[in-house]
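Here is the structure we will look at.
Excluded from the complex is one protein chain; the other protein chains are retained at their positions.
Letters A, B and C mark the chains in the order given here, with residues in each chain numbered from 1 onward.
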Amino acid sequence: MSEKKRATPLLDQLESGPWPSFVKELKKTEETPVMQDFLGQLERSYEEHIGHWKHGGIVGVMGYGGGVIGRYSDLGEEFPNIAHFHTIRVNQPAGWFYTSDALRQICDIWEKHGSGVTNMHGSTGDIILLGTTTPELEPTFKELTDAGFDLGGSGSDMRTPSCCCGQARCEWACYDTMGACYDFTQSYQDELHRPAFPYKYKMKFAGCPNDCVASVARADMSFIGTWRDDIKVNQDEVRACAAKGTDIQKEVCDLCPTKCMKWDGTQLDIDNSNCVKCMHCINVMPKALRPGDDRGATIMIGAKAPIVGGALLSSVFIPFIKMEPPYEDIKELISRIWDLWAEYGKNRERVGEFIQRVGLGTFLEQIGLEPVPEMIAAPRSNPYIFFGGEIAEAE
Amino acid sequence: MSEKKRATPLLDQLESGPWPSFVKELKKTEETPVMQDFLGQLERSYEEHIGHWKHGGIVGVMGYGGGVIGRYSDLGEEFPNIAHFHTIRVNQPAGWFYTSDALRQICDIWEKHGSGVTNMHGSTGDIILLGTTTPELEPTFKELTDAGFDLGGSGSDMRTPSCCCGQARCEWACYDTMGACYDFTQSYQDELHRPAFPYKYKMKFAGCPNDCVASVARADMSFIGTWRDDIKVNQDEVRACAAKGTDIQKEVCDLCPTKCMKWDGTQLDIDNSNCVKCMHCINVMPKALRPGDDRGATIMIGAKAPIVGGALLSSVFIPFIKMEPPYEDIKELISRIWDLWAEYGKNRERVGEFIQRVGLGTFLEQIGLEPVPEMIAAPRSNPYIFFGGEIAEAE
Amino acid sequence: MSAASRVTDIGPPHYEKFLPPVIKRNYGKWLYHEILRPGVMVHVAESGDRLFTVRAATPRLLHISSIRDFAALADKYCAGHLRFTSRNNVEFLTEVEANIDPLVADLTKLGYPVGGTGNAISNVVHTQGWVHCHSAATDASGVVKAVMDELYPHFVNMDMPAKLRIAFACCLNMCGAVHCSDIAILGVHTRAPKIEHQNLPKMCEIPSVVASCPTGAIRPATVDGAQSVEIIEEQCMYCGNCFTVCPAIKINNAKTDGISIWVGGKVSNARTEPKFSKLAVPFLPNNPPRWPEVVEWVKKLVTLYATNARKHERMGEWIERIGWPKFFQLAEIQFTKYHIDDFRHAGETFKRSAQLRHG
Partner (left out) sequence: MSAASRVTDIGPPHYEKFLPPVIKRNYGKWLYHEILRPGVMVHVAESGDRLFTVRAATPRLLHISSIRDFAALADKYCAGHLRFTSRNNVEFLTEVEANIDPLVADLTKLGYPVGGTGNAISNVVHTQGWVHCHSAATDASGVVKAVMDELYPHFVNMDMPAKLRIAFACCLNMCGAVHCSDIAILGVHTRAPKIEHQNLPKMCEIPSVVASCPTGAIRPATVDGAQSVEIIEEQCMYCGNCFTVCPAIKINNAKTDGISIWVGGKVSNARTEPKFSKLAVPFLPNNPPRWPEVVEWVKKLVTLYATNARKHERMGEWIERIGWPKFFQLAEIQFTKYHIDDFRHAGETFKRSAQLRHG
């Protein structure tokens, strides 16, 4: 261990204040050589206003193409203990539920083989083990699998799916998000661990249109719970809300996107045929209103961040489907999507950009799905229709 | 004149029915050779389901590049009297107001020099004299100018401006549309008659946001009247409307785009700071409500049909400006737009497409107009900002 | 005649010469208007003066003899004053209320129905078609006549929930500016154009031909020795723009040209912002002289709108309230891939929310 502690005056300023401090976290084992170098390099970044990490050669564990992000310091001589400082992505349990024992197992492994620094969790959902060297990768992996954990995704593969806590702790979950997340994750272990796609492919499972895992913004395939029948109304509880001071007209009816609710002061009437399942009224009166019983999900496709063609939100792919294991129909569609995308997708072209390039109509035709008007906000306004010779000749 | 009348069984079927018949119009001088051939070729088109016109070499009058559309029959031998059948576009008087004498003058000229067929009016606004031969062009032009008329635009020039009847017959006109239309038309006679632009440039003048000349959809530069101060309310007339059965809450307040009106059954309150001058409430209660007194126009830019990059609506260029002759400030801006567009616009690139290609920000910078948030529906959501080295280096 | 003696660039006559005295007196001082009955309006000025307007339909394609008839009526009832509207109607302007009835009677006798005001279906903005344009995929005047013969009752009665504007254009150039109409009738070509390679080099500039194609379907090619172009058929969506810049490229096709119908556009800023028309019926055959399929579809859409929309609600406003899926269902239009945009900004038209009716 290094002679004397490095001074980190800038970082030290971030130890104070009411919000939990990542600097305090880093200093928990400040005396170790690794942490000394880690803090040292970070302090340098704070002084110089620039990062000091490089991405370099692919590193990983045997037989896997993903799950490890190779990182190297560009100040290797000065900070030799973090010259190599890779990230291991560990696939989190669905819904991020743990027992204290499970967490301790992971801590013990990471204490032995890495920096002891983690992210709980990475923004895709993985447990992030932050900082180790190439030789430590295999042993870490071995102990993780022994403990029942496996790696998550990285690179052009299926990425670690994630989901909201759903039916485990939410009255609004319209399908079993954790069950589905686990099932799909297990079904696609090969795609998850061995990059074979044009680019990454993310799945997120949200139990209702509140979308607590931001799937519509962050997943190439978003499973958003919804229902087909009527909202369940407990009129007594509605009146109770009113009594407790909720202005039902202003706070609920007027904010309904389709204005499909009527409140006469004692009775709340919902024209369910015009309800677009936005959740607002239910959100405001959780005791009075509940999603209907005929539940399932809307499957949406194509969300992504800006690179390359600009950010996209997912768009409707299947307006409503029952979410029942083993989800054969859905998996059948997914494989057709992957086949098409793998064959015609350009390198680093997300499926959402692919669909826009080839055209949604063509895409649907290729995977054999009927177009329905729910897939669009509005029909085309430009007259550039490709009839492709399908208009019969008049005789 | 030809021996025996051609049979036109298909066209004849369009003489019946309550709507005025263009076939009857054509048959008003059925017996003339020209009309015989004209009807004959048209009947052929009805039989064969295809048109028989060609566009050919540029024709026109001396010193003008526009105002005449050359048309040739592709069945010239069969219909020699319409082998050449050009259109003359005559610049209509602002607001399409006429006296019977003026109309008769035009009829007499067209009887002498052309087919006698017209369009009142062409969809840009011109008087369309439909069908004559090249030798007749000069004499027709001479007689038109003697009668005080001149040609309209065609080709890559400024097109014939048009306007709604405005202050001549509408209580809502927020500026003098006919005065402005006439003034701009006269100021730009050279641009109107001698194509020197990358593509056509249309101006339309509407007195209020009802936009009765569809300027937002059909003009490269749309002048739409509006006001800055408060809507003038006559509460007695509002009550009168209510009494006569207008459901003010439902028909007026609820349909206000910003919901800025309150109706308590006797009094209509308007939060004018949130009124977006949509005209709806005024439209519904013309006797009760009127535009304010501080009137002017919103100038918008760039509307066009689909060719080439897709149709565009005009977008806000100047949110509010007083429309006072001689409109120097506006003309100054127009000349800067034309200079920039003429220099950097591609052939057949409308100004709306040009702005999208170079970027609205750059366009404004080039013509020296400050960007204001009224020009956009929302700020950029993609992070691809061109700072162009304008961000100062931190020392 | 020497160019010198020639007058040019005088521009249009000044409108003031044509204004009736009552307008000159009250120019910019109108107070309000009332629609007295379909086609008849009164505008009342601050001065108390009243101007009566009688609006009649014209076929737009007018023979000079009819224009002379209008002139005669104007002399008879309006001291010679009349105007035309932005939708091809003629308007007679008089101060004399008593003149209205005889004027209406004369117009009706002449076959020019009075109406088109308020929430009536007014005249159809339209274009040349086979009557005079080279790129027409169908006829304009004929389709308009066939359609309006059926919609006539709605011209002479103000029985729509709001304004319903119909426009027609005979090719994608959209001279009728149909791109923002409640109901748009649009002639369409549906096959890639044929190239006359022998004429092309003589008649056209190859670079501008190549540049003219919105989808980049045209590339230069040498065809039996001569410089020409070729069209990649899969990339062509038949806009005819190449034909517009180059007569040697033939877009018209008797067998496969036809008509499409678009709905829900608007221009005014009233209530909602201006909207583009959206595709409803991708293709209907050219069936002159009365285009029964087109007429049926337009009637169906008008009836559907009239029976379902709320008061003051334009076609597009109604559809957006009930949602496009419901519209397709009510109109019994089969939703196809053609309805899904696949041009430059296609992605912007996808439904990017789980807000859906599942009922």
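Keep this in mind: a contact is a pair of C-beta atoms (placed from the backbone, for glycine too) under 8 Å apart; a residue touches a chain by one contact, two chains touch by 3 or more.
Keep in mind that this is a model prediction, so the values were computed, not measured.
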item	value
Missing chain: touched chains present in the view	A, B, C
Touch criterion as defined above, residue of A:His84, A:His193, A:Arg228 or A:Arg380 at the omitted chain	A:His193
Residue, one of B:Asp157, B:Glu191, B:Asp211 or B:Glu251, that touches the chain absent here	B:Asp211
Which residue of C:Pro274, C:Pro288 or C:Gly316 touches the chain not shown here	C:Pro274
Where the unshown chain meets chain C, residue by residue	269, 273-274, 344-345, 347-348, 352-355
Interface with the unshown chain - residue positions in chain B	209, 211, 216, 224, 226-228, 257-258, 272-278, 298, 300, 312-316, 319-320, 352, 356, 359-362, 364-365, 371-389, 391, 393-395
Hidden partner chain, residues of chain A it touches	10-11, 13-14, 16-26, 28-29, 42, 45-46, 48-56, 62-64, 71, 85, 87, 91-104, 106-107, 110-111, 116-121, 123, 125, 130-131, 138, 142, 145-146, 148-150, 162, 164-165, 167-171, 173, 176, 178, 182, 185-186, 189-190, 192-193, 209-214, 216-218, 224, 251, 255-257, 276-280, 283-284, 286-287, 290, 305-311, 313, 346-348
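The rule we apply is simple: only the chains that are shown with their structure count from here on.
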item	value
Averaged-CA centre spacing for the pair chain C and chain A, given as whole angstrom	48
Between chain A and chain B, centroid-to-centroid distance (C-alpha), Å	50
Distance between the centres, which are taken as Cα means, of chain C and chain B, whole angstrom	12
Junction residues of chain A, two or more chains touched	381-384, 394
Residue list for chain C, restricted to those that touch at least two other chains	172, 174, 179, 214, 239, 254-255, 276, 286, 343
